[in-house]
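Heads up: the structure comes next, in structure tokens.
In this view, the complex is presented without one of its protein chains, the others remaining in place.
Chain naming follows the written order as A, B and C, and within any one chain the residues start at number 1.
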Amino acid sequence: MVVILKKDTNKEQLHQFSEEMGALGLEAHVIVGQAHTIVGLVGDTSHIEIDRLRDMDIVESVQRIQEPFKKANRRFREEDTVITLDNGTKIGGGNFHVIAGPCSVESEEQIVGVAQAVKAAGATLLRGGVFKPRTSPYAFQGLHAKGMRYLLAAKEATGLPIVTEIMDAAHLPLFEEVDVIQVGARNMQNFELLKHLGQVNKPILLKRGLANTLQELLMSAEYIMASGNERVILCERGIRTFETYTRNTLDLSAVPVLKRLSHLPVIVDPSHATGDAGLVRPMALAATAAGADGLIIEVHNDPAHALCDGSQSLTPDAFGRLMAMVSAIRPYAEKYGAPGEGGTAQ
Amino acid sequence: MVVILKKDTNKEQLHQFSEEMGALGLEAHVIVGQAHTIVGLVGDTSHIEIDRLRDMDIVESVQRIQEPFKKANRRFREEDTVITLDNGTKIGGGNFHVIAGPCSVESEEQIVGVAQAVKAAGATLLRGGVFKPRTSPYAFQGLHAKGMRYLLAAKEATGLPIVTEIMDAAHLPLFEEVDVIQVGARNMQNFELLKHLGQVNKPILLKRGLANTLQELLMSAEYIMASGNERVILCERGIRTFETYTRNTLDLSAVPVLKRLSHLPVIVDPSHATGDAGLVRPMALAATAAGADGLIIEVHNDPAHALCDGSQSLTPDAFGRLMAMVSAIRPYAEKYGAPGEGGTAQ
Amino acid sequence: MVVILKKDTNKEQLHQFSEEMGALGLEAHVIVGQAHTIVGLVGDTSHIEIDRLRDMDIVESVQRIQEPFKKANRRFREEDTVITLDNGTKIGGGNFHVIAGPCSVESEEQIVGVAQAVKAAGATLLRGGVFKPRTSPYAFQGLHAKGMRYLLAAKEATGLPIVTEIMDAAHLPLFEEVDVIQVGARNMQNFELLKHLGQVNKPILLKRGLANTLQELLMSAEYIMASGNERVILCERGIRTFETYTRNTLDLSAVPVLKRLSHLPVIVDPSHATGDAGLVRPMALAATAAGADGLIIEVHNDPAHALCDGSQSLTPDAFGRLMAMVSAIRPYAEKYGAPGEGGTAQ
Partner (left out) sequence: MVVILKKDTNKEQLHQFSEEMGALGLEAHVIVGQAHTIVGLVGDTSHIEIDRLRDMDIVESVQRIQEPFKKANRRFREEDTVITLDNGTKIGGGNFHVIAGPCSVESEEQIVGVAQAVKAAGATLLRGGVFKPRTSPYAFQGLHAKGMRYLLAAKEATGLPIVTEIMDAAHLPLFEEVDVIQVGARNMQNFELLKHLGQVNKPILLKRGLANTLQELLMSAEYIMASGNERVILCERGIRTFETYTRNTLDLSAVPVLKRLSHLPVIVDPSHATGDAGLVRPMALAATAAGADGLIIEVHNDPAHALCDGSQSLTPDAFGRLMAMVSAIRPYAEKYGAPGEGGTAQ
């Protein structure tokens, strides 16, 4: 950690600062420059709150050298995390999975039908929302317990593990047979929810918030991991920018950056990022080529009558064609590891 | 509502579309252009989900003319909402209040001391966090129940109504004697929390999320109001942009825009927006001049040793000088109402 | 074009408005709603300035249905534009090209050496800056005329057509033997420069500005085309967002969106977008998979001693490996055309 002190810092203040740092187990090395004093702090700084340093009168700025996350950090665990589901499905570590299904579970027929179709096309997990975060209180909010029942029927019918979103820890009892619990973008920094999920024995699919940096995404993963659950899957799903043609801006650099910084699996959601069925396939191919560990794609049997997000949903047929193209590209995708090239070891 | 249909829409499809709209209680007026067909939908469209229309095969785009919020909408309630607290304090409708206090409640002495100091300087509400949303799981998270006890002691000692943040509806029992419950920026779209707060008989101070539009802020207010609690105070606290010198970019246009669109009170938080004590006063003066109904300002007895956000906290002395300047400007601030000038009636 | 009138618009005003529109060759179709009046304008609206309508007293809002660009618009020209260079190289229309070379031309040896290396690896055009836009007036600004001489020597030595950036129309005489003239992101809305380049008989590589929408990029292409030069290549190179880990955020959705809206070739620059050599290859693969018509990649013989942007430059060896991977992916990339799938015909 590097601390820059203000130019009028006197010797006594400097001495006192060094003492305080010593009390925290850190050695303070001082370099006196022309206009500033630079202090290098040597030792384990991961427990230091950077804001506490910034708040000191004599401090002008502070630069952290170590990343503030530990359990999610590739520096402390080189090999990829591999997450194994109950049916043996392995996520991460070179495996590639496509999670597919409708935005919302609407009926048993619908979800079982879509599940069978996406399984036939090669999807290995089923998604479907039963609790839906909607901007408007007047919009359809999901079928809740009834929807969960339909989703479980689809799991039973197809054997596909299921992924569905949680919005409130109080709903956890309904998630007992869910295979992967999703935290949506709007709840990425709902820290109380993250802490609850840290005590659950299920993998968590954590979506990046619309205005959150990659470091913040990793800090939210750290919340879950620090609370005891190390099975976190990261998901890039687009961020907010000034561009209005697409609903969000899919930040595919997130894939190599997250793989460089962390050992956790990284998947991409091109459906929510673009909000436009015609853009899903090119972005799915791009994410695959960039080396993502998987995709999450909205598929609906009848997009024109979907209860939500139909305009970004593919038909099962179109999804089948997408899967064929994704499978063709996957063998040639970026593989991480080569220093300075694949992004990992840089 | 205006719907643009694709150019290859045929008569039969158009007829069927008109029928479907009729079933929803809307008259469809059709204008056939060179390349597109325009349909104007006449009737009450507030219950129509715009995405459902967008998802139809023949639809190219949809434009809502009415805003999608009702209870928060000035169109349906012209006079300002005035919120009265238990001690008679009135917020909104031409009243002006400064809420002040530390980021975190740290001890009884601290919070009582700050409360007395800010009251002496003219603050009329006390703020202080006991549940703290922190990016890092390793950072200080607040004193929780103990902090609430200290905060209530400060309320008792000074008579100031208190404002403090909630992060989980499960904590509501601790908030019984709180005067105004704050929803932080990260929870602005925690819809489950909003619904719970809609059933609470206390004013809610709702902060704008870092990546949320003003319309989304009003939709989140609508969640609370639609659930039964119409006492919502809106708060602008900075948004995320590419500028890195300030922590966030304070969007002061939010003040006249929100006052134009809504009857709810609007306050501004220059402390969190800038993250820099030296910028708080000019931004507080600017917010006052723009016609905000109040401010929320961080004040700490000893910023250099604050447990959080010290670098943006003012000392009680500096806060006193700020209050004097704010009071001097307030009589000359924007007053809303004149068509096309104050922003309301435009 | 759809115009929404304010609710207090009276009959006389409406009549006068219809007359004014008639004078512009447009038929005004009026739909009277509950709170608003909707007017559909039928006829050729491409010459109408939308701001002029917005400025009218009775107008609340205006929505354009037709895009405001014509020459760049795929609606008016379905087949891809193919640009043929003097040496027969064809850009667009299913051809794929990689433009490679150093940020700056530094010496004759350097540029000739890099040119030979990138040609050997499969690059088909050479890039190299001789006029460099730099944030600081104290930074290296390029070798100007001397650099151009070296660049032409590299063209002669290898036969590679050359691409280099122009910053001022007054420098055009130096560009006589340049094959493709590049307009940098900072000059994307330097309209006077664009108008000059519209009178030049050379292809223009137009980079998207850091804060410009895709529609604005197409409007800038339209400036060049409307001035007489229809040979424009569009280039996505990252936009400004709040994310700080990468220099910019590469917006790969730009590829399918631009291909849908326009017939012009679209290439991608992962080097400037990421600013990080370790991220260039995964992003190059992603851009290829998404269906870009080409890439522009920074390659330097000695990145650690480059006069600019070394940290994002690949060595010739690393570039060779990238080319092999790009070539492997290209056959499986998105091909545009299928309605609703490839993004074009949606």
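Here is the rule we go by: a contact is a pair of C-beta atoms (placed from the backbone, for glycine too) under 8 Å apart; a residue touches a chain by one contact, two chains touch by 3 or more.
No experiment lies behind these values; they were computed from the predicted model shown.
Note that of B:I91, B:M283, B:A306 or B:M323, the residue touching the chain absent from this view is B:M283.
From the set C:L5, C:L85, C:M167 or C:L295, the residue in touch with the chain omitted from the display is C:M167, counting the whole complex. Although one chain is not displayed, its contacts with chain B can still be listed: residues 211, 213-215, 239, 241-246, 249-253, 255-257, 260, 273-274, 276-279, 281-283, 285-291, 318, 321-322, 325, 328-329, 332-334, 340-344, 346.
Counting over the whole complex, chain A has residues 2, 4, 29, 31-36, 38, 40, 42-44, 60-61, 63, 65-66, 75, 240-242, 244 touching the chain that is not drawn. Mapped onto chain C, the footprint of the missing chain covers residues 46-47, 49, 51-52, 54-57, 68, 133-140, 167-170, 186-187, 189-193, 195, 209-211, 216, 219, 222-223, 226-227, 239-240, 303-311, 313.
The working rule: only the chains that are shown with their structure count from here on.
Annotation, chain B versus chain C: rotation angle of 180 degrees from the Cα superposition, expressed as a multiple of 5.
Chain centres here are Cα averages; for chain A and chain C they lie 31 Å apart. Each chain gets a centre from the mean of its Cα atoms; for chain B and chain C, those two points are 39 Å apart. Centre-to-centre separation of chain A and chain B, using mean CA positions: 27 Å. Among all residues of chain A, those that touch two or more other chains are 211, 239.
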